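Everything on this sheet refers to the single structure shown next.
After this line comes subunit A, so read on.
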Amino acid sequence: MTENENVLLKVDNLKKYFPIKGGIFGNKTMKQVKAVDGVSFEVMEGETFGIVGESGCGKSTAGRTILRLLEPTEGSIYFQGKNIAELNPNEMRRLRKDIQIVFQDPFASLNPRMKVRDIIEEPLINFGVSDRREREKRVLEVADQVGLTAAQLTRFPHEFSGGQRQRIGIARALISKPKLIIADEPVSALDVSIQSQVLNLMRDLQKEFGLTYIFISHDLSVVKHFCDRIGVMYLGKMVEIAEKHSLYDDPLHPYAEALLSALPSPHPLQMKNRIILKGDVPSPSNPPSGCTFHPRCPSCMDICKTERPSLQVIRDNHAVSCHLYESTEKLAVAAGELK
Partner candidate 1 sequence: SGGGKEKASTDSSKGSEENPVKDRGNEIVIGVSGDPQNWDPIDTFLLDWSTVATSVFEGLVDRTIDLELQPGLAESWEYLDDKTLQFKLRQGVTFHNGEPFNAEAVKFTFDRLLGAEGQKGPQYSNYTSIESVEVVDEFTINMKLNTPDPVLLTKLAGYGAVIVPPKYVAEKGDEHFNNNPVGTGPFKMTSYKRDQEIVLEKNPDYWKEGLPKLDKVVYKIIPEASTRLAELQTGKIDIMKRVEVSQAETVKETGFLELQEVGTPTAFSLRFDVAKKPFDSKEVRQAINYAVDKEAIINEILGGYGKPISTFQSELSFGNNPDLEPYPYDPEKAKELLKKAGVKEGTAVDLFIPGNDGNFKEIAQAVSFYLEEVGIKVNINTADSTTLTSDLIPNAKAGHMYRQGWGGWTLDFDNTAYLMYYEGEQWNPSFKNEKVEELLEKQRASVDPEERKAIFKELTELLYDLAPELNLYSAVDIYAVNKRVQNFQPPHEDRMRLEEVTVK
Partner candidate 2 sequence: MVQKVLEVEELKVGIKDEDGGRIAIVNGINFHLHKGETLGIVGESGCGKSMTSLSLMGLLPAGVERHDGEIRLGNLNFNSFNKKDWRQIRGKKIAMIFQEPMSSLNPVYTVGAQINEMILNHERVSKKEARNRALEMLKLVGIPRPEQVLNEYPHQLSGGMRQRVMIAIALSCNPEVLIADEPTTALDVTIQAQILELMKKIQDQLHMSIVLITHDLGVVAEMCDRVIVMYAGEIVEESLVVDLFDQPSHPYTKGLLASLPDIHEQKEYLSSILGVVPAPGKMPAGCRFAPRCSFAHERCKEVPPLFEMENGSKVKCWLYEDGEAEVAAT
């Protein structure tokens, strides 16, 4: 990728801790769920940045914190150079015109008591398009773009299939002409046949409007298909960020490696050497010391148990946070400089 590409979003040391309250007055923070614990990455204009990781590793939380649907505990989020973590609620509300989100659950993300037309139209009202006819026009336009007919607009969400609902969700995100769309597992709940429809649609829209996506998923093959660059998360941290081919051809982090090998093979005869990880993902309220992956890591060293590795660029467009690579590459590069 070239140097002159514009950074659209830069996330720097983002943290989101959920307190578990306790104490006599219920106001003492007894413990914290470190759902997102110091994540940094950049998203270029027009690209698709993928975030993968197992359930509970903080993908959704990261996505929502960027939109400030959740207030970040720490860190900054620069959108077009502006730190949106510092905006007041009203400014933030207006900025949401430019950053939109599509949710995982096509059933839960649409208000069951609103007509599809009203669902799609709502952002326009919120963002101050007061002319009714203008709004009408835009709704029809967007509906057409996502493949919904005018007749379908007068129906309620429950009358649609999962794939169609996801289109409604996309239309709603699209209508305010955002620059960035955070797609939080938009196809995980769909059947494969439908999943491909939605992915195709999203790709079309990206081309047509020059959209930038943050694409969150736990499905490595979908991510590979759809994304340009990918960040792998484990227990609230980015353990590896890389350009997709670099990651899939040669994963560096043992976790990424295991993840890739765990993928069911696409063909019965392509049996491969599986790395089966021991144990389960630990709880983010009580993460292991040092490298949080060490208890499950097949190549765990002593240092891993005590020291937290930092994210460092190992090769072009490929950074990893693992002690295995520290000896070879001394250069600790902040994720921000990662291009």
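Regarding selection, all candidates are chains of the complex that A comes from, given by their letters.
The rule is short, and it goes like this: contacts are C-beta pairs under 8 Å (C-beta built on N, C-alpha and C of every residue); 3 or more make two chains touch, one makes a residue touch a chain; residues count from 1.
What you are looking at is a predicted structure, and each value in this text was computed from that prediction instead of being measured.
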{"item": "Candidate from 1 or 2 that touches subunit A, complex-wide", "value": "2"}
{"item": "Of subunit A, residues touching candidate 2 in the complex", "value": "54-55, 161-164, 191-197, 199-200, 203, 218, 220-222, 224-226, 248, 258-259, 261-270, 274, 276-277, 279-281"}
